[in-house]
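The complex is shown incomplete by one protein chain, all other protein chains being positioned as in the whole.
The block that comes next holds chain A.
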Amino acid sequence: MASLHLNAATTAPSQHTKYPIVTGTSVLGLRYDGGVMVAADTLCSYGSMAKYKDARRIRTVGPATLLGASGEYSDFQSIMDMLEGMEQQNDNFDDGHSTDAQQTHSYLRAVMYQRRSKMNPLWNDLVVAGPNFLGLVDKIGTTYTDNFIATGFGSYLAIPILRKKWRPTMSEGEARGLLEDCLKVLFYRDCRALNRIQIAKVTEEGGAVVSEPYEIETDWSAASFATTKGGLEGDGGW
């Protein structure tokens, strides 16, 4: 009996990330008088489907660091596993030290650049925040620190607003109002955004805290959108 040969070579599946599948959109961060605030919506999209409406894209790392992620959610979970492992090692050592935000930022930069150099990136743009630190690490290992940060669509829609309205002496209430305003504009104009958001803050005294998700008010009622002027049918387009 002839034996069955597989003449066509079977190829293993690609082990290099070429595109993200489940994605989060913009993350915003800003410094205020007393600490740093990070904000993001709670949506993870599956392509053009709004699949996970309660995704937590901002998490605490240790007692006083916040990490917000846009991009591939599974890569964010993998990064969290890595960082939580490091936190556990710190706790086990029990010498009173833990990794601070600046150190987490540097560590993530090394990780992201190494993965990029192997052509297998962790497909995320990360915002790292500490009581007196705010920085970004992107999927190819670019890093910078600034008084306000935005990823994704936020760079186009939120940064102009932040550049205009940010002050170093902003109070917590003002900072939150400004971030909510930016997230509202993002909900209007980013197809992959949601109006259910989380705001997180990290301060010297209180450590890192992430709020529960809540909905922001949006206004679609402008009469000019609802009724056409001049009795003309439709929106003038077809």
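Everything below uses one rule, namely that a contact is a pair of C-beta atoms (placed from the backbone, for glycine too) under 8 Å apart; a residue touches a chain by one contact, two chains touch by 3 or more; residues count from 1.
The working rule: contacts and distances are computed from a predicted model.
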{"item": "Among \"proteasome endopeptidase complex\", \"tRNA methyltransferase 112 homolog\", \"Armadillo repeat-containing protein 7\" or \"snRNA-activating protein complex subunit 3\", the UniProt name of the subunit that does not appear here", "value": "\"proteasome endopeptidase complex\""}
{"item": "Residue, one of A:G47, A:P160 or A:G206, that touches the chain absent here", "value": "A:P160"}
{"item": "Residues of chain A (touch criterion as defined above) contacting the omitted chain", "value": "153, 156-161, 163-164, 181, 184-185, 188-189, 222-225, 228-232, 234-238"}
